[in-house]
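Here is the structure we will look at, set down as C-alpha cells.
Complex shown without one protein chain; remaining protein chains in place.
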C-alpha cells in the first residue's frame, strides 16, 4: 500500500523529469511522451530484458502507461508552473530511486543472482531510465558526469545485504535500504557532495 | 503472398532510408550496411526482445538479411539515382509501416497482451527501426520532432481493435488497419498535417 503510493509518485516524478528534458529539446507531443515513458520505465525494462523477465513489466501492468499518459498531459498543460513544484518533484524522485533500487535487488534475488549482481540490477532499475532518456535526447548521460545518485543506490544496496546477514524481520533491511538511499541523496545534494575528481586541472 | 510482397518492398524501403542517412554521415560500407540493417529490422527486434520472442525474428529468417544486403549494394552503386525513386520509396515505406504495425499487433495478441500494449508493439515495430538508426547516427530521432507517422500507426491500431469488436471476417480489421495507416499518412504528408505544437514562440 505504502509501496504502491511511492511507486506511483516515483513514476510521476521520473516521467516529469523526462518531459522537462524533452521539452527543452523542443520535441513534439509524441517525442515528449516517449521520453517521459522511457525515463519512467526504461531502467526496469533494461533489467527485465537482461534477466529474461519477459514480457517486460510495463507490458503486463498497464497502470504505469496510464499514469505516464496522465502525467505527460498535465505536465504539458501546466508546463509553465512545473518549476513551483521542483522541491516536491525532487523529493518524489529521491524516494522513487530508493524504492526502485530495492525492487531491482529483489528481482535479482528471485533470479538467483549474487548480491553484487543484485546491486547492479537495483542501480540499473533506479538510474538507467535517465540514461536512456539522455541518449535519446542526444546528450551524454548526466549520471556519468555530475549526479551521484547511482553511487547512492550502490551504497544503499550494500547496506541492504549487510543487514540481511542479521536475524531480523525481512522488512527491516528493505526499508533501511530505501531510507539510507533517500537520506544519503538528500545529504549529497544539500552539501554538494560529488565523486572525487579523477582529473587534474 | 500479397503480405510477403509488401514485407519485401517495406524492408527495401526501410533499408534504403538507412543507407541515405548513413551516407549523409559519410559512414564506410560496413557502417552503411549496419544502419540499413537496423533501420529495416530494428523495430521488430526491439519488439521481440521486449516480449521475449527469442532468438529474434531476423535470426531465424535469413531472407531479411539477404534482401538488405542486396538492397545496400544496389543503393550504393546507384546512389546518385536514388532520388528519382523518392516517390516510389515513400509509397513502399508507407505501405510497409501499415503492414508492420499490424504484424506487431498480432505478436502482442499472441503474447496475450492488452490492446493498448499491442498498439504500442505495433507502433514500435513500424517506427523504432528509424529511432535506432538516428541514435546510431548521433541525431535526435526524427519521429520525435517532425514526422507524424507514429501517431498514424497508433490511430490505425485503434481502428483495428474497434473493428475487431464487430462479428466480421478476421481479415477485415487487419486489412482496414493497414489501409487506414496508408491513407492517413498520405493525407498527413499531402496536407502537411503535424501534431499541434506545445510550445509558444
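Residue numbering begins at 1 within each chain, and the chains themselves are lettered A and B in the order written.
Heads up, the rule we're going with is that a contact is a pair of C-beta atoms (placed from the backbone, for glycine too) under 8 Å apart; a residue touches a chain by one contact, two chains touch by 3 or more.
Not measured: the values here are computed from a predicted model.
Visitor: Please identify which residue in B:49, B:91, B:114 or B:142 touches the non-displayed chain.
Guide: With B:49, B:91, B:114 or B:142 as choices, the missing chain is touched by B:49.
Visitor: Pick out the residues on chain A that sit against the missing chain.
Guide: Touch set of chain A with respect to the missing chain: 49-52, 111, 113-114, 116-117, 120, 131, 135, 138-141, 143-146, 148, 150-151, 194-199.
Visitor: By the contact criterion defined above, which parts of chain B meet the unshown chain? Give residue numbers in ascending order.
Guide: 22-23, 25-32, 34-35, 45, 49, 52, 54-56, 59-60, 62, 65, 76, 79, 135-138
The rule we apply is simple: only the chains that are shown with their structure count from here on.
Visitor: Give, as an integer number of Å, the spacing between the C-alpha centres of chain B and chain A.
Guide: 31
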